[in-house]
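Report on one structure; see the data block that follows.
Removed: one protein chain of the complex. Kept in place: all other protein chains.
Letters are used for the chains, namely A, B and C, taken in the order the chains are written, and counting of residues starts over at 1 for each.
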Amino acid sequence: MAAKAASNCLELRHISKSFQERRVLADVSLVVREGEIFGLIGPNGAGKTTLFNIITGLVRADEGQVLFHGQDITHWPPPRICHAGIARALQLPAPFPEMTGLENVLIGCWFGKRQAAAPDSEAQARELLARVGLQGKEEVPAGQLNLIDKRRLEVARALATRPHLLLLDEIAAGLSPAAVKQTAELVTALRDQGLTLLVTDHYLNLTLQVSDRVAALDQGEIITVGSPREVVRHPEVASAYLGTREAKTLPEAAP
Amino acid sequence: MFRFRLSLVLPLAAALVLALWPLVWAEADLYFQVFGMACFYGVLAVAWNIYALSGAISLGHAAFFGLGAYGSALMSCYLQWSPAVTVPLGAVAGAAYGVLWGLLFKNLRGVYLGLATLASVEIPKVIIDNWSSFTFGSLGVVGIAPLPDLRLGGLELAFGTSLKAQYYLLLLFLALAGLVHRYSLVSRWGWALRAMRENETAAAMLGVEVFRHRLQALLLSSYLTGLCGALYAHLLGLIEPALVFSLHISALPLVLSIFGGRFLTWGPILGALILYPLDQLLLQPQFPTGHAALYGLVIVLTILFCPQGVAPWLRKLRQIAWN
Amino acid sequence: MWLYAQIIVSGFYLGSFYALIALGFSLIFGVTHAFNLAHGELIILSGYLAYVLWKYGQVSPYLSIPVCLAVMPGVALLLHLLLQRLKAPFELNSLVVTFGLALFLQNAMLFAFSADYRLIHLGGSRIFQVPGTPISLTAGQLWVLSLSLAATGGVHWLLYGTFLGKALRAAIQDRQAALLAGINVTAMRRTAFLFGGMLIGLAGPLYALSMYLHPAAGLEPTLIAIVITIFAGVGRTRGILAGGWLLGVAESLAAFVLGTGWRELVSAVVLLSLLILKPQGILLKG
Partner (left out) sequence: MKADTPPLLAVEGLAVSYDRLPVLHDIRLQVYERQIAALVGPEGAGKTTLLNVISGLIRPEQGRIRFAGETLENLPAWDIVRRGVIYVPEGSPVFPEMSVLENLEVGAYVHRAHLEARLELVFEVFPELRELRRTPAGVLSGGQQRLVALGRGLMAGPRLLLLDEPFLGLSPKLVRRFCDTFKTLLAQGLTLLIASQYAHRILQVADLAYLMEEGRITLSGAGPDILKDQHLHQVLFGPGL
């Protein structure tokens, strides 16, 4: 048992959160194992983003604990959580708009870890930009990039902090099929390098395709956890996505 | 390559001109005074701007200025220490208030921070106004010791009496402040401030310790402003609450920085060296009272028509001139 | 005992006037989100207008009120035109621009009226005593009190009793929902500046009747307006009146217990406490 606990990268224990009496997360418990891609699926409003905000310290949980490598990080401020090794790419990209793409990534290189950054941080930043497909746009002010490039920049910047665990929020939203494929390759490659990833997406395709394990969230509760195949076949998941929870109770209307 | 050198040559040339013209033009007391004070307000603008670099717009830097002025003046008055000691020590009063801001206004941003800074000037002002037994109340402190003279070999610098010596002192002060400002822009610490300013949430999630860096910026800013206030007390010889805690003192560095260009190394200094002489040499003789309306007008027009200030505009002009 | 009663009565008188000062600010801020730091300066300007009419035109201050009521909305609409040109972030930019405007107005008034303290002094003004008690108010104070309360009542009726007022409140509470209910929000902004200007216009002569005019006097009414607006919330007349009274009584008590010099501290300290304890509490959605 002890050996198994040690291989836990992130553990959430009984997390609950309400905003103005609206319960967004209800007693959510999850374990993300070291070195896996963990997918979190659920329709819009299921509470995925709030959960991410709690993990990264942007929002305080009402109840529950967040453990990272066995250490309780529940009420740590965001910079400290970053220094501990958790990075995140936001759903709505938040670049430093006046800085160039390169400078954006350099901020991550410089401040992401407590130890002094490697002397070749610029080369490293360029490499990261190339990796997410932003080569040639290093000198463009981030505010002038389009939404997709801003998302890519977000990922490069998060990687620049050299995280152990990377959270990717709604990675596929708005991407073309080709770009989705690229993203899938990037995510898998990162996992193969030893990174642990926690990804969300309300497009099921990508998450189901890349994840090792998946949890389904609906209205703030975990419905089920398992392999992508198991989760998709779970009847409650289907009804959460199809809206048949409502459909079941409705009378037939005349067409 | 050429442009890179130009960005170094131009400030150096300007510094040289500022340093050498008094040697050519020996008797010009009015100009020594005006340009000396322009340097002084340049430092004030730089000090204000260091806090602004972290993303804050302060409307209450007069609080640090006034506290620095009173700190040094009262110390000099009661303890009879030399201004060389009381100025740096008195400025600590301003810095202490700065730390208090940093702790109390931790969660305030933007408009709300602006309002808080504006209101917080009233507290030291009213206290000093009413604590007559210690601070001499609204009558103010008079007969503050002038700056001491300095003898360097055969060279005598009469900072207390000679306007020319004062000019050089203030020019040196400005040069030092300019270097501090440059550091706050180009160092890694400066990049942290910039990241916080452009997007605080993102900065925090990338490991920038937002609270600590903002407090450091505020500490530096308030201490420099306190130094200005302390110097002011000894340069002028008398201070009163209404003078050193005035809206004008809070507004001036804001105007000069915004006018010159806030996020550029020489912006605030440029603003001070253009606007203050303009006000003193052209407007003041025409409108002995009310000439400071210029500063109000300049804020309104700058924010409306060139929110980046004149520096980028001058740069564009330079590019046109070269091509 | 009667002394404290007198203090409280003076506080209510002062507070009613403060509510009037806050109403204009609150209305403009609520509908347009413009933080007008020159609010106090505009009131002082209106006060000087009444003063000049009284001193040089021998116009009774009560007759100059209609003049101020006509002039100041024009000034407010000019301010509106100016602020309309601002880029994002609108609130912060409006704060900085009106800060500059306040500085400009202070110096312009210094130029025009000098730094002397001015007051509209009504010769032989009578003192009214509350029957059976030693509590008293001067005739000028009674005028200020009754006109302030009348104006507050008028604004309350406008906001809560008329359809235009409902549209204004809708625009305050949720701008987009107001648009989707068919309310021309752009016109509502103009309307807010218009009524806000009238309230500023009224406050000026009353200020000149009860307090000393001085070019730098505008900061205090501005702070008072902001304090009360944050305390009460935007566009809530009853809350604003209550906030005004609380502040007025607090100031009167502070002046009595600590000395008159400490009175100015009350609004600044209350504002800071409200900002620290209730950050961003005033803004509604939209």
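The criterion applied here is as follows: a residue touches a chain if its C-beta (ideal position, glycine included) is under 8 Å from a C-beta of that chain, and two chains touch if they have at least 3 such contacts.
Note that this is a predicted model, so its numbers are computed, not measured.
Taking every chain of the complex into account, the absent chain touches A, C.
Residue C:170 is the one among C:7, C:27, C:170 or C:269 that touches the chain not shown.
Only one of C:49, C:183, C:198 or C:272 touches the chain withheld from this view, namely C:183.
Listed residues A:184, A:208 or A:225: the one in touch with the omitted chain is A:208. Chain A meets the missing chain through residues 22, 43-45, 144, 146-148, 150, 173-174, 176, 202-205, 208, 229, 232-233, 238, 241-255.
Within the complete assembly, residues 163, 166-167, 169-170, 173-174, 176-186, 233, 236, 284-285 of chain C touch the chain that is not shown.
The working rule: only the chains that are shown with their structure count from here on.
Arrangement of the chains shown, judged by which pairs touch: a linear chain-to-chain path with two open ends. Chain centres computed from CA atoms place C at the largest separation from chain A.
Taking each chain's centre as the average of its CA atoms, chain B and chain C sit 33 Å apart. In terms of their C-alpha centroids, the spacing between chain A and chain B amounts to 45 Å.
Taken together, the chain A residues at the contact with chain B in this complex read 56, 58, 77-79, 82-83, 87-88, 90, 94-99, 103, 106-108, 110-113, 157-158, 160-161.
Chain B meets chain C in the complex at residues 57, 59, 104-105, 107-108, 110-112, 114-116, 118-120, 122-123, 126-127, 129-130, 242, 246-248, 251, 254-255, 258, 287, 289-293, 295-300, 303-304, 307. Contact residues on chain C toward chain B in their complex (touch as defined above): 35, 37, 82, 85-87, 89, 91-93, 95-97, 99-112, 114-115, 216, 219, 223, 226, 258-259, 261-262, 264-265, 267-269, 271-272, 275-276, 279-280.
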